[in-house]
Structures are given as structure tokens and as C-alpha cells.
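Notes follow once the structure below has been shown.
Only one protein chain is missing from this complex, and each of the others stays in its spot.
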Amino acid sequence: MADEILLQAQDLTKYFPVTKGLVLQKTVGWVQAVDHVNFSIPKGKTLSLVGESGCGKTTTAKLILRLEQPTTGQVTLEGQDVHTIDGDELKKYHTDVSAVFQDPWSSLSPRMRVRDIISEALIVNQKVTKVEAYERVDLLLEQVGLRTQQATLYPHEFSGGQRQRLALASALVGNPKLIVLDEPVSALDVSIQAQIMNLLKELQDSYDVGYLLVAHNLATVRYLAHEVAVMYLGEIVEQAETNELYDNTLHPYTKALFSAALTANPDSQREEIILRGEVPSPINPPSGCRFHQRCPYVMDVCSQEIPVRKEMAPGHFVNCHLY
Amino acid sequence: MATEGNVLELPKESSWYSPSKLKHYIGVAIKDYPVLWLTILFVVLIFPALTAPWTAPHDPLKQELSKRLTAPVWSTGSEDKPPSWSNIFGTDKQGRDILSRVMHGSRISLMVSLSALAIGGTLGTTLGLVSGYFGGWVDHLIMRIVDVFLSLPLILMALVIVAVFGPSFWTAIGVISVLLWSRYARQIRAEVLAIKQMDFIARARVSGASNTRIIIKHVFPNITNTLIVLATLQVGTVILLEATLSFLGAGIPRPNPAWGVMVADGRDHIASAWWIAVMPGIAIMLTVLSMNMMGDWLRDKLDPKLRQV
Partner (left out) sequence: MTTSSEVYKEPEKKIGNVVLEVRDLRTYLYTKWGVTKAVDGLNFEVREGETLGIVGESGCGKSMTALSMLRLAPKPAARTVSGQIILDGEDILQRPEPEMRFIRGQKISMILQDPMTSLNPVYSIGNQMVEALGMYYQGEDNKGLKGRAVDILRKMGVAAPERRIIDYPHQMSGGMKQRVVGAMAISGTPRVLICDEPTTALDVTIQAQYLRLLKQVQADTGVSIIFITHDMGVVAKMCDRVAVMYAGKIVEQGELRSVFNNPSHPYTKALMASVPSMEHAHVEKLYSIEGQPPALFDLPVGCRFANRCEFADAKCLEAYPPMFQDEDGHTADCWRLEGQWKKVAEATT
């Protein structure tokens, strides 16, 4: 299936300077948060970035949302570099791309009414009257399972799950093409998580919106994503269509990560690979393959050469010397 | 398996945190409800400030030498000048009525503190918002200026400024505002730094909101509680500062009946005519105390972190 590409990240890199000194600040090193990352999201599909804390998945999301400027590389939305646009094109970008954040308690302005929070992207970017904007708010509130009478309330009058519904409504207000979901359900209770995940799927179908899902829960990802990219220390180490990846993990890190994830099945006979040690510092990442110090299948070549990306099956890419 | 749990302590009605009702109500009146402090503020500061020209028994500036140094009505007084209901708080050495002067003094105190708060507060809040929100060199610059102002010896500075511009009502307000803004700037900046990290700011930026819009719509409404508390607590400080300046002759010029001036005038007669200094002194003390109590109460009420359970 040849999907139309919505968003593309090419060679995307973000280094943060590590400074030292009080008065004359000197850069003594770089945190290699995101390092030469490539991926694309087709229209109306979900790509998920998975990995552990510090792997660069959140920084990647911020780069796409223009909350950070890339060190090198670019992000293009329908062919346009999102970091160089301005004026009307920038306004269009701000309605085309929106976000839902992890913590529903800090992601809504506490002193604004719900309808003003939800309609903000419209008011800021388009010439609409308040009446028109509020009409849209009413429609969206119903779509995310809330009542239109709740439009004049303040966020603190809602529960966590309801607030995440509000966040979704506000993300949808400009008919976006892409929503960046940064751990959208991990702060919610189990029984509420399912509600929000189902809602996310429904909304994707009715709006044909693409999702970039940043998550650490592999079960959530399997349920929501069409394609998954596994990140380790700022790099994508493996990428494939969701079911292909879950059924056939190739990279040793992916294997370990997937084996460590627990399933709610006491009779599960999956072997468990426990990695030694912890993720190394991204300030001076290991040479060669960044995983080689913890890898159970390490070879001599791993510490010397950076593995190149190989396509093992159609659409299944892996960066590892084993293959 | 149904076991009768052995009852440890059955809770009684809702007054679980106070053993006796009377003590409870006194506690509530002082701590939970600012009724007491509001009453004092109203009697000492607000009511006289608003109505002194009509309710004060005498003209605060009118000298009646025949009545000079009359004692307050409740004291025994001396043979030749018996206390009279005409001058309840007594008179000073020029025979001016102390009660009327204290009442008019509250006008000055209120005017000075509100004006200084308005000027210093606005300036400090704006700079604090800018400094905290934008960070970088702007923040560095503003904060270094704040550091300089916070390390200046306040009173000395004030005396120098007054020496240059001469004492007047507006110089006093100016001096106090200049001293006030730095505290606001620092406090607000700290608050903004915390708010800036919140996801709703990121959400607003993703929506394409401009910096101005974010500051006005998203940041500012979240610091208003701090502003209110800060202002209430600062009124006390400002009144004290104004009194100090006036006492030193660097504040409100004579013969205006500022409380500080009155205390200064009374200090020569403290042994023979204590009321001249003590009456305005009590007014200062009550105002500052009740303002601080109000501030504490507001902080408890408005701080969402303390509002739980």
C-alpha cells in the first residue's frame, strides 16, 4: 500500500550543549539527544516511538512540534520544512499539527475556561468569531464524550480521564493532519486508559489524522500504532510495521526491551532477558554501536563500527552487525 | 470469617480537631476567619481614611494653644487642664487634636501605600514576568539590577533621594516604589519559572500562541494569587517604611499629620505627654499587624497546594 507521506524526518539531530563555568560559560560537551533519525508518517496512520527514558523520543516529538530547533536535519510536513516557514504558512502549520501531553493535570491552563482552552488554536491562527469558535467547541466536546454544557467550566472540575478528553478536543480543533501524542494514557488509571485509547482510534478514523505516539508501554503501542520505531540513546535501532516487529524482533535491544515488558498472563512462557547495567550517558555515548556494552551478542566489530541500516523484511529495518 | 473488629476509637462529630467548642470558635475567629483583622483594619485604617474630613472631631491642623498637652480622656490629667471629651486622645504641644490627626494620618498612610504598591507592583510584576518568561540575557540583566536594589541600604538611599528632591508626598511614594519593585520582580520571576515548565505552556506554544498572548492569557492569571498575597503583606511593610521615613523627616513634610511625623513630634514629650507618640504608634502597630495576619490568611486560602484536606 503506497501511502501518501504526511510528515518526514530526515537526518534529524539535536545536540544540547553541556556548559561549565559561572561567568564565561564554556561548552564542554554535547548531549546527543537525537542523532541522525529518519522516519516518515503516512497520512492517517500512527507511528510510535518507543524506548526508555533518555532515549530521545520526547526530544524528537519536541522537534516536530517546533518546541526545539534541530541541530541538523529537517522535518517536513507535506514537503515543507517546518522549521523555516513563517507568516501564513506558520499559522497553517499551527492548526495542522497539535499535541496531547502526558499529564492531564498540567496540560490545561488552570485559569481558563474549557471553551477558551479548546478554541485557542482557532482564535490564534484563523479569522473566526468567538461564536463560530464556540460552536466548534460544542461539536468537539460531544465527539470526545463530554457534554456541551461543560464548556464554561474550568479544568479542575474534571477528572483525569475527562481532562485528557479535553486535551484531545483542543488538539482536534483546527482539523489537524498530525497530532503528537506524548504518553497520552500513561498517567491514567487502567480502566480509563482503555476509554482514551478507543477514543483515539475512533477519532483517527473519523478525522483521518496521523499520530506520532511517544510511549513506553508496549501493549498500548501495539494496540494503537501501525508502525513502530525503537529508539536507544538517540538513535532508531529498529523499525517495522507493528505486528511484524512484535512477532519478529531482531535487534538485541528490542529483544531485551520486549522480553522485560510484563504481560498480564501468569502462564506466559516468554524467556526473560535481563540486561546488565543501565543506559550509558548520552554525553559521551559508546563508540560504534551504542548498545554494545550491554549487548549479549557483542562482537569485536560492534565497538568499532557504527552499524548501518538494513532492510531484513519488507519495511523491517534494523541497525545491527548481527545481520 | 466475619470477625467483629475491636473498636479502637470511634470518631465523634465533626469537631475532631478541637477538644472544646469555645476554644474552637476562638481559634476559628483568629485563624480561620479574618473577621478580627478586617474589623481592626476597617476601624483604624479604612473608615477614617475615607471619612476623616467629615467625621474627625477637629481640624487636624488647627492649633489651640490654650488646650495644649491635654491628656486623653481616660487619664487623670493635671489640675489646670482637665481631660475633656472634646479631645478624646488628648492634644499635642500645639493644641492640635490627636484623634483627628490620627484619623487624617490614616488617609496619608493608605494613599502612600496604595500608590507605592500600584507603581512598584506593576513595574516589578512586569519585569518579573519578562525576566522569568524569556530567560537568557534579559533575565540576567534584570536580576542583576534587582540584586543591586536589594543590597542597597534602604533608609540611607531614601534619605539621599529626599535630600536631592526635597520631602514631599510624591517623593515619599517614589522612594518607596523604587524600593518595592525589586521584591516583586524576584518573587514573580520565581513563580514564572515554575509555570513555564508546565505542559499547558507547551500546549499554547504548539497552538501558535504568541509570547505576549502566553504571558497575558496563560502565565499572568496563574500568578494573581501570589500578587494578592504579596500586596497584602507589603502594605504593612510600606506603612512601616513610610512611618520610618516621616519619623526621620524624609517622608511626608510637616504639618501633614502622617503617623511617622506624629511619633517623631511626640518623642520629646514621651515622659510628660506619652499620648502624642503612643496613639499614632498604636495605629501603626495595629494596621501592620492586621495586614500581615490578613496576608497569612490569604496565602493559606489562595495557595492551592495548601487548600487540600
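Labels A and B are assigned to the chains in the order they are written; within every chain, residues are numbered from 1.
One rule holds for everything that comes next: a residue touches a chain if its C-beta (ideal position, glycine included) is under 8 Å from a C-beta of that chain, and two chains touch if they have at least 3 such contacts.
For clarity, every value in this text was computed on a predicted model and none was experimentally measured.
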item	value
Residue in contact with the excluded chain [from A:I85, A:V128, A:L153 or A:A261]	A:A261
Chain not shown: contacting residue from A:P17, A:P296 or A:G315	A:P296
Options A:L67, A:L153 or A:A219, residue touching the unrepresented chain	A:A219
Interface residues of chain A (partner: the chain not displayed)	52-53, 159, 161, 189-195, 197-198, 201, 216, 218-223, 242-243, 246, 256-268, 270-279, 293-296, 298
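By definition in this document, only the chains that are shown with their structure count from here on.
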item	value
Intercentroid distance (Cα basis), chain B paired with chain A, Å	50
Residue ranges of chain B in contact with chain A within the complex	198-200, 202-210, 213, 217-218, 221-222, 224
Chain A residues within the chain B interface of the complex	65-67, 90-91, 93-95, 97-99, 101-103, 106-112, 120-121, 124-125, 167, 170, 180
